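The complex appears here minus one protein chain, its other protein chains still in place.
We just call them A, B and C in the order they show up, numbering each chain from 1.
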Amino acid sequence: MSIIIGRGKNSRRAYGIDEIALVPGACTLDPSLADTSYSIGNIKREIPIIASAMDGVVDVRMAVLLSGLGSLGVLNLEGIQTRYEDTGPILDQIASVGKSEFVGLMQALYLEPVKPELVELRIKEIKEQGGIAAVSLTPLGAAKYGQLVAQAGADIIFIQATVVSTNHLSPDGVNSLDLAQFCQEMPIPVVLGNCVTYEVSLELMKAGAAAILVGIGPGAACTSRGVLGVGIPQATAVADCAAARDDFHRQTGEYVPIIADGGIVTGGDICKCIACGADAVMIGSPIARANEAPGKGYHWGMATPSPVLPRGTRINVGTTGSIRDILLGPAKLDDGTHNLLGALKTSMGTLGAQNIKQMQQVEVVIAPSLLTEGKVYQKAQQLGMGK
Amino acid sequence: MSIIIGRGKNSRRAYGIDEIALVPGACTLDPSLADTSYSIGNIKREIPIIASAMDGVVDVRMAVLLSGLGSLGVLNLEGIQTRYEDTGPILDQIASVGKSEFVGLMQALYLEPVKPELVELRIKEIKEQGGIAAVSLTPLGAAKYGQLVAQAGADIIFIQATVVSTNHLSPDGVNSLDLAQFCQEMPIPVVLGNCVTYEVSLELMKAGAAAILVGIGPGAACTSRGVLGVGIPQATAVADCAAARDDFHRQTGEYVPIIADGGIVTGGDICKCIACGADAVMIGSPIARANEAPGKGYHWGMATPSPVLPRGTRINVGTTGSIRDILLGPAKLDDGTHNLLGALKTSMGTLGAQNIKQMQQVEVVIAPSLLTEGKVYQKAQQLGMGK
Amino acid sequence: MSIIIGRGKNSRRAYGIDEIALVPGACTLDPSLADTSYSIGNIKREIPIIASAMDGVVDVRMAVLLSGLGSLGVLNLEGIQTRYEDTGPILDQIASVGKSEFVGLMQALYLEPVKPELVELRIKEIKEQGGIAAVSLTPLGAAKYGQLVAQAGADIIFIQATVVSTNHLSPDGVNSLDLAQFCQEMPIPVVLGNCVTYEVSLELMKAGAAAILVGIGPGAACTSRGVLGVGIPQATAVADCAAARDDFHRQTGEYVPIIADGGIVTGGDICKCIACGADAVMIGSPIARANEAPGKGYHWGMATPSPVLPRGTRINVGTTGSIRDILLGPAKLDDGTHNLLGALKTSMGTLGAQNIKQMQQVEVVIAPSLLTEGKVYQKAQQLGMGK
Partner (left out) sequence: MSIIIGRGKNSRRAYGIDEIALVPGACTLDPSLADTSYSIGNIKREIPIIASAMDGVVDVRMAVLLSGLGSLGVLNLEGIQTRYEDTGPILDQIASVGKSEFVGLMQALYLEPVKPELVELRIKEIKEQGGIAAVSLTPLGAAKYGQLVAQAGADIIFIQATVVSTNHLSPDGVNSLDLAQFCQEMPIPVVLGNCVTYEVSLELMKAGAAAILVGIGPGAACTSRGVLGVGIPQATAVADCAAARDDFHRQTGEYVPIIADGGIVTGGDICKCIACGADAVMIGSPIARANEAPGKGYHWGMATPSPVLPRGTRINVGTTGSIRDILLGPAKLDDGTHNLLGALKTSMGTLGAQNIKQMQQVEVVIAPSLLTEGKVYQKAQQLGMGK
């Protein structure tokens, strides 16, 4: 339905996952019967939760741990892991610097160049310990290191930019990455993102994407919307891109999974993204809270080190338990951030969904959990702000 | 009216009780003339307010007190009352533990099994003191203790799960409760819940429910929406289920009352639930604030002790007066949490409703009491946050 | 446009004054050219702002002061002014009691009965000092003291209840006030309220009201919505009742002004109420902040002393200037609570409205000043809550 912002400027309403809720239907299911598995290319995983390619979230150790648990962690190949051999002191610095010096420190740390030998080393470290080597590069990085990554034995590669398109205009003399050619040349699945619309998803699928990352602007450590004004609430973005997946599947027989990326904090958020059409989700801050996370209780966006336009805040998320507690439980917290898989299975049981495809079909209502006056009093009191 | 979340994902708007208000019509009424009575099966009560089957809300003493006042309290038969003979020290522990150890303590306390002899004992204690023995079991508990409960002399039984359906899929070898068969075999009224849709309400009525509990996700001590993404705002849920009640009544001549359960804090909330179609309400936190409540000023959700996925927070609600003050007044507070029956009668007088059926017909407007900038200043100042 | 809350429960959206804004048109006006006068019966006033009949807002002295400034203050004839001859110590008590003892104190103070001789005395005191004696009674009080009030020389009488109707059902043996008969018998203008709908406004006009008070539930010291669930956002209520006024005027030639009452805090609120159709506004808390106000910096609702169901909170509003500063300026504050008449005249100039009738026709947009994330940061910082 078209909405008029002003004369000649039409728009439509987009919805965020905070604005929706899932409706139980006529059947229920024992959670143990819920099948949560999904596949990207030849890689099948039991847990449809992928850890973001962020320096504070995934290092070699976390990638290996996640692989073992049935999940997947993506290593950022243009972050501190490939700029510094010994990342321990670097991460200590990031965790101990004051809030006002943080941006400057990140900018300084990133002056150190990415080292091809560390790109290779990190992939091999993951493989040697039996992990799935899922790695990420920017389009520019992919042009440089794509071949090296494949040769080093990576299993899957994520090409990620804030916004990706198959039609990028560069200044004369600069070669931008041809995504279709890259996908064709790489011997491993290539995941592309991020995007938020039906049209771009379809273009990326035609270019050969093995999966699509969906989400611009909704994440906790992402300030794209504030800095650039750009973003689409996640429920609408996921539903639109899922429609592209289904149309592409009907036309070509190929099924390209949709991964919701950004703004996902609780088990309920995961359930709602899948109910809007996602096959899996990518999460950052919930994993950053694991005892084993490289961020040591801190989480920050990957646009932060930009020398000219840093975006993304460092947040003190704390550590709340092991990565196993967070993904598989048993939960030690009751706020929806522990046992994320258990939450998904319980939700699927409640909704009668036997697998991800059925979960994508459950009924959704618009049900904003907006703050009302009464609730502010309540919250304020709970937070100890009143008398 | 269908709302498009994204391509191929349609939805509709659901409303919460915070988003509505009641409109005075052409007549008014002296509050003393408002008849607030309702019946479930053969049990008629003057006060359409039922205390929730929660450990911090109803024990034997509270059940007896509520019966005497014209209300009803439901005893949870799978909580600490039937796991421990002497619950005093247990409740002291719950009230004195720190916030971060609470979930672990609850999980430990629930390792103690439910004891059939205590199930029997609690029912008999209520009966001996002249109370109405209203008790609650989960579907699994009902399969185990249903017969025992009926033999022990219970007057009415509530079968409650977060989400209940007549079509539950269990793993091989596990027998799930056949609700229709259970209702038929029990010699006492069986209340079923919770549900939120027209279709499931109708199924539960056909299965023989004596009343339906309506509400998933809206309660203060309930975090279903955060953890599972599941829930429906209460105004819409109640109106939909009330429509099922009216259709079932037209078709069969049987009147199955609708009980709104969850998220109800003030007298105004009770009035609005009834105006949306409820015959009665079930409340937890307002009763937990009674001096006589077993929770000693604390209130917590019944999903909290789950060994794998605890949900529901413990809230320090404090104690504000006797259960008589809270239900019948005179009110000693002016915030809508004392003299709930008086508030209902005054509201009915204001709206010209002579009984619950007329109250279900009053005009409702969408009137969100959302926070505006100005109000935040105001609130902040009242809370002493500003200078 | 009908909105479906749930099956069989239709509704419509009602709007509050916080949700609207006024749109400048093609003309502007020097504020000095704006005529803000209005009349009720034979009483014409230059300032369309009436001080509420509340104990903390209007006493004899304030009524006289307001009359002199071109405004009007209504004295509550069933409050402490007519229960106590010397109200000074009583008001001191109210101002000095702790928050938790406030309701109990008010209930105790109101055990003292209303004294007919004080009813008479207060009216005479106002008249002797040259003020307009505008007084208020409840319907029950009007039955008792109506004659006395007229004989004592009152100029105008307000009959106010939370909700008033011409069709009130009372228990056998209790006589409720016949509003039509009362209006006919009184030799002075009778203002009736409160109401919020077209239908009830029309009934009250037919009964002989000299003006209609519009507003249920929106006021700062009023908790009708929380306690009773009853209320209508003020923009919609005023527009609906103004339509009744215009229809009644077309049909009978009589013009019965609409007075918006409740929830009005700033000059902008006054402007918006008039733009929705009001002829004047009644305000409490802005006047309670005058140095001369009897509340000594406190403001409380008149439903508070109810022995069984107290509603309405005492708020510490502070004192910010003289009543002249507040009504006529010059403003010493920049938050819209000083120089209310100046704000109205400036707004009318901005909007090109030469008088109240033109102001009632200005264009209104729906423009919620809802809190966004960014603004919360901002506010929080302004309030000194952040670092």
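One rule holds in what follows: a contact is a pair of C-beta atoms (placed from the backbone, for glycine too) under 8 Å apart; a residue touches a chain by one contact, two chains touch by 3 or more.
Since the model is a prediction, treat every value here as computed from it, not as a measurement.
Engineer: In the whole complex, not just what's shown, which of C:Ala21, C:Leu118, C:Leu169 or C:Val308 touches the removed chain?
Structural biologist: C:Ala21
Engineer: Can you say which of A:Asp92, A:Glu128, A:Glu199 or A:Glu254 touches the chain missing from this structure?
Structural biologist: Checking the options A:Asp92, A:Glu128, A:Glu199 or A:Glu254, the one contacting the hidden chain is A:Glu199.
Engineer: I'm checking contacts with the chain that's been left out. Which of A:Val163, A:Ala180 or A:Leu333 qualifies?
Structural biologist: Checking each option in A:Val163, A:Ala180 or A:Leu333, the one touching the absent chain turns out to be A:Val163.
Engineer: Hey, which chain C residues sit against the chain that's not shown?
Structural biologist: With respect to the unshown chain, the touching residues of chain C are 1, 12-13, 15, 20-30, 32-33, 198, 235-240, 242-244, 246, 266-272, 275-277, 329-336, 339, 342-343, 346-347, 350-352, 354, 363-367, 369-378, 380, 382, 385-387.
Engineer: Which chain A residues would touch the chain omitted from the figure, given the whole complex?
Structural biologist: Spelled out for chain A, the touching residues are 3-9, 11-14, 16, 18-19, 103-104, 107, 162-171, 174, 176, 195-197, 199-200, 203, 216-217, 220, 223, 225-233, 236, 265-266, 304, 306-313, 315, 368-371, 375-376, 379, 383-385.
What we mean here is this: only the chains that are shown with their structure count from here on.
Engineer: Chain C and chain B are one sequence twice: same or different residues at the contact, by the over-half rule?
Structural biologist: Under half of the interface numbering overlaps between copies: different.
Engineer: Roughly how far is chain B from chain C, centre to centre by C-alpha average, rounded to an integer in Å?
Structural biologist: Result: the chain centres lie 38 Å from each other.
Engineer: For chain A versus chain C, what separation do you get between their C-alpha means, in angstrom?
Structural biologist: 54
Engineer: Hunt down the residues of chain C that sit against at least two other chains at once, touch-wise.
Structural biologist: Correct list: 226, 371.
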